[in-house]
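A protein chain is absent from this complex, but the other protein chains hold their places.
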Amino acid sequence: MPSASDPSSTTTIRRPTVTVARAGRVVLLVVLVAAVVSFPSLAPNPYILSAGILVLNYALLSTSWNFVGGFTGYISLGHGALAGLGAYGTGLLVTRAGLPSFLALGVAALVVAALAVPIGYAALRVRGASFVIVSIALVLVLLLVFQSWASFTGGSRGLTVPRPFPDLLRPEHHRVFWFLFAGLLALALLVWWLIDRSRFGLGLKAIREDEDKAESLGIPTFAYKLVVFVVSAGFTAAAGGLYALWFGDLDPVFQFSILTGSYLVLMALLGGVRTLFGPLLGALVVGTALEYFKVEYGGTPLHLVATGLLLALVVLFMPDGVLPAVAAMLDRFRPAQQSIREVTAAELREQRESGVRAETELAATRPGTPSTRERA
Amino acid sequence: MASEIELVDIQAGYGRAAPVLRGLSVAVPAGSIVCLVGPNGAGKSTVLKAASGLLKPRSGRILVGGREMTGQGPQAMLAAGVAHVLQGHSVFREMTVAENVLLGGYTLRDKAFAARRAEFVKELFPVVAQRWGSLAGLLSGGQQKQVEFARSLMVDPKVVLLDEPSMGLDPNATATVFEQIVRMRDAGTAVLLVEQNARRALEAADLGCVLDLGRVHISGPASELLADPQLGELYLGGRPAEPPVVPKR
Amino acid sequence: MTSGALIFQSVVLGLLLGGLYALLASGLTLYFGIMRVVMIAHSAFLILAAYLAWWSHTRFGVDPLLSLVVTVPLFFAAGVLLQRGLLSRLRPATLTMMSVLLTFAIAVIIEGLLGYAFTGTQRRIQLGYGTANLELFGARIAVVKLIAFGLAAAALLTLYLLLKRTTFGWALRATIQHPDAARLVGIDTNRVAGHGFGIGLATAAVGGTALALDTTIYPSLHWHWIGPLMAIIVVGGLGSVPGAAAAAMVLGLTQSLLQIPLNTTWAQTVFYLALLATLAFRPQGFFGGRLAQRF
Amino acid sequence: MTDQALRTEGLTKAFGGVVALDGAGVAFRHGQVNALIGPNGSGKTTFFNCVTGMIRADSGRTVYRGRDITRATPHAVAHAGIGRTFQLCRVFPRMSALDNVLAAVRPGGVLGRLRGARGRAEVDRARGWLTRLGIEHLVDVEARNMSWGQQKLLELAGVLMSDPETVLLDEPAGGVNPALLDRIGGLVRELNAEGRTFVIVEHNMDLVMSISDHIVVFDRGRPIAEGPPSVIRSDERVLGAYLGV
Partner (left out) sequence: ACSGGEQGSASTDDPIVVGISLPLTGDFSEPGKGVQRGYQAWAKIVNEKGGLLGRPVELKILDDQSNADRVVSDYEQLIGQDQVDVVVGPFSTRLVVPAARVAEEYGMLFVEPAGAAKEVFEQGFKNLFYAAPAVANDHYNHLAEYILGLPAGQRPTTAAYAAMDDPFAQGTAYGLKEKLEAGGIRTVVDEVYPPNTTEFSGIAAKIASSKADIVVGGSQYQDGVNLIVALQQLAYQPKLAAFSTAPTSPEFAAAIGNKTEGILAPTGYTQQAPYPSNVEFVEKYTTQFGTPPEEDEANAYTTGQVVAAAITAVGCAEQGDCQRKLIEWVRGNTVETVVGPLSWDATGKPKGAHMIQQWVGGEIQIVLPGDAKEADIVYPKPAW
């Protein structure tokens, strides 16, 4: 029974470009997977492999960051601290509770995710600038705590995390961790993609645009934000934990650093926060750039200047990231978008009426027809 | 009669998108009201933005009092006597009503004149006087519109561009606004008025323009447009015959 | 065995410290309250000013207070350039977020350049009166701290008068709240926003000089200041200059007093605890800062 | 009882010294088109805000279909079946018209939330609403690039997409072309014929008088008169307080 509240009267127009784009994406994905799988055997020496792991770690962290930053638009400079919590959690569970390494990693990720509930509960109450400030404060306060509470965390003496595979030689060790990092990254990307296309994801994006409006449409904004924050924290902590197992030495100064957090933001932003592979691409570019700056300006603090300039350029000229910028460039070759109507009101009227006539002939009353004003 | 403001063959648009105005011309003679009507998205607000310098036209000319003003920004336009009241809400939300109204006279050198005008608008819109010290962003929608209109009355421009001044106003305030528009016209100001309250606006106006697709569709004396039944149905809403519920003051 | 003298001494120190915090936080408040910009680079500029004071002192023997004659106008100009050249290019819709990142970048650049020019060495101005002190009811007050406090108070007062008593202040606020409407009432929005930023940065020049009087400086020192300053402006109510000043005094005092029973590290957490308490009980801040919110 | 859709009792809200709602007690019947009119600043929008939980009333009660929703959060109110538009027109600026409308779809349960957002059926329905409101040519245009009236219509499309049982519209006619307004009026009547309840705040008396069954007039935060259009049209107090005669 057709009713006024079921207005599906127009047919959807499917564009042919969609299928082309989809095919392109599949090819890209295959290439990406092949590259990741073959990298360890292609890497000329363990150093390159370890540098690759650092990039993967960055990619994993900034993808995790992007759960919050990309969907809800809440910019957190404090994700470095969540990674630090994951790392310390894993380390402490191994050294103090004697858990096996990977069980400790899992437990630590869960614990941090659970901790993210109260943290998110406090931080997500405020929006915009206040949230950024709170996220910075999170890093600083955790740094203070982990530094001062030396009897538990080791304080500034650091914490040594035993190797999960004590028998492996260092190059082998790197190879194993390369695949572990890649696996976790794949999982994070998969979850991001699932959220991105879901109704939950659309709700999150609505929050990014206008939180009160989203709320009035029935989106439980606070719960949504909290859930995605917890997911993000869980992945971030897992990344931190994996790093702890790989790296072995934790020091609060490096684990709880604003600079790390801001690198994540830089990467995600550079690649494009609204795209699945944006943070990954950003990590590749920024990771390489950081390495390059170090080689080029090593010995002077100019590498800081170069990093700052890179960030400033991205913010000023590519605030949507590389991927969207490229897409926009391609768009330039398509005809410009029309927001203004092609037909005048008179023509429109005519169209509509002929449409109605045609439908009446088919004896199907369609919504949109002016109905007679009668009341029951 | 010479036009106080004249837009000639304007092409204008936003960003890289296709133009919104496609070769549009309007002229407002001094001491008359020209009313722009048209469907949503026809480009009415865009015309006003081009006329006040907020939006630089891609081509075409703008003359104010016969003087070439093409490509000038809002400050220069204001100096030349063009005032613009934006569509929607444009009060300074975190400033008091007083500050809002007085800022309307930002360019005035003569402080005594500004004070007199402020008294005048306070009398005109009671809510402005009542809420003089409270933050403008906390007023109701209609009250904010009144503050905005009051703000625009602080100066004595040669040309006013009004973008739906009656939107959201209750009948009393609407009547005040229309009264003031007519009074401005009578004082020799050229008024370019955009209204969706089209019948009411055309009744007050001297000339009317129907805009569609970024072009002037039809223009002529306002009374003729009002009388045209087809135009009425397409652009002005379908019930010209019903008596207005709101009695005029 | 906390003695009354120690408590009194701590109160005096806390008030002096709070004054400096107040000045520094007021600049941040200005950017945010008026321009919706979270200026991470504020403390980097602070350190820059401190370096300039130090440099002119060691190089030419100029008293740091005299260097203000140069640094204040210089910073004002830098602020104008920064706003006009960079911040005004950001999209209004994402201004707050993007300004965080942009000013973060600026902070890092300043840090790098300072490190390049002056190396990472810790520097300290060696003043003849560096350890001079007065006695007040048994408490000792270092002359340099007193001077710093005086500078802060004078700068704060000027700032307050400028914003509240001049049309410039109005124009500044109008500009950020509705740029188009501001242009339509005849405000030169570019100029006004630029000047606003310049004034904010000028407070950093004063603050930096005050800071240089009595501490060591090094290029990465600004990170140390960001946390407490950010906490102060949230507690004070984002955007309220008097709020920030009040919060700064209270927190400075609390920090100083907490150092008696706790150690320095834990005393620092007072800023973050206050921040948390603010979020939990009064997200709009404890000392003012009422942003219009209508649905 | 069920006959009453929305009822408030003694709803009071003061902002500092300004009393926006002053013990307002109103009842709207189910299945009717109701109008809420009154001078600027009489508390109509505040009434909507309190009912939908966007702001908390100082005292008083709100009951919707027999359920107390006084302290419910806005999304809970939406779930209870009340949809609303905003006077100051709120859309998601950096989302396309289509996504704006799709964002309003009610996800069913946890699993429903994980379903794809662009299901065939939903997209068709969303396009349908855009068409009916005359903005189908804007499907892929981001909302921030639309004119005032277009945004207004888009917001309406979104709310209708969320399929609320009761719809609160705050000045739906503001800035909308009169020709289109006739169609919107028709649409409201049609949806009402299906059993949907409307509460419309509006200053356009032509529209109010022509579509509503029941009118409540507010002044200074409380109702001063109510009844069908014919009664309101000639009510002394209304003429004095609102119509300015």
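First chain written, first letter: the chains are A, B, C and D, and each begins at residue 1.
We take it that a residue touches a chain if its C-beta (ideal position, glycine included) is under 8 Å from a C-beta of that chain, and two chains touch if they have at least 3 such contacts.
These numbers were taken from a predicted model, which means no experiment stands behind them.
Asks: Where does the absent chain make contact, in terms of the chains shown?
Replies: The chain that is not shown is in contact with A, C.
Asks: Who touches the missing chain here, C:93, C:136 or C:260?
Replies: For the chain that is not drawn, the touching residue is C:260.
Asks: For the full complex, which residue in A:21, A:223, A:253 or A:313 touches the chain that was left out?
Replies: Reading the full complex, the residue touching the unseen chain is A:253.
Asks: Could you please point out the chain C residues that touch the chain left off the display?
Replies: Within chain C, the residues touching the omitted chain are 3, 5-6, 9-10, 13, 17, 115, 119-122, 124, 126-128, 130-131, 133, 140, 142, 145, 214-218, 220-221, 223-224, 255-256, 259-260, 263-265, 267-268.
Asks: Footprint of the hidden chain on chain A, which residues?
Replies: Chain A touches the missing chain through residues 43-48, 50-51, 54, 144, 147-148, 155-158, 160, 169-171, 247-249, 251, 253-254, 294, 298-301, 303-304.
Please note the rule applied: only the chains that are shown with their structure count from here on.
Asks: Among all chains, whose Cα centre is located farthest from the one for chain D?
Replies: C
Asks: Whole-Å distance, chain C centre to chain D centre, using C-alpha means?
Replies: Each chain's C-alpha centroid was found; their separation is 46 Å.
Asks: So how far apart, in whole Å, are chain A and chain B when each is placed at the average of its C-alpha atoms?
Replies: Computed from C-alpha means, the inter-chain centre distance equals 46 Å.
Asks: I'd like the Å distance between the centres of chain B and chain D, where a centre is the mean of that chain's Cα atoms.
Replies: One centre to the other, that is 28 Å.
Asks: Could you list which residues of chain A touch at least two other chains?
Replies: Residues 212, 337-339, 341-342, 345 of chain A touch two or more partner chains.
Asks: Among the residues of chain D, pick out those that touch two or more other chains and give their numbers.
Replies: 45, 54, 86, 88, 93-94, 134, 138, 145-146, 179
Asks: Once bound in the complex, which stretches of chain C touch chain B?
Replies: Spelled out, the residues of chain C in touch with chain B are 167, 170-171, 173-174, 177-178, 180-188, 290-294.
Asks: Could you pull out which chain A residues touch chain C in their complex?
Replies: Contacts found on chain A: 73, 75, 77, 122-123, 125-126, 128-130, 132-134, 136-137, 140-141, 144-145, 147-148, 212, 258, 262, 265-266, 269, 300-312, 315-316, 319.
Asks: Contact residues on chain D for chain B in the complex?
Replies: My answer: residues 15-16, 18, 38-42, 44-46, 87-89, 134-135, 138, 145-150, 152-153, 171, 173-182, 203-206, 209-210, 233, 242-245.
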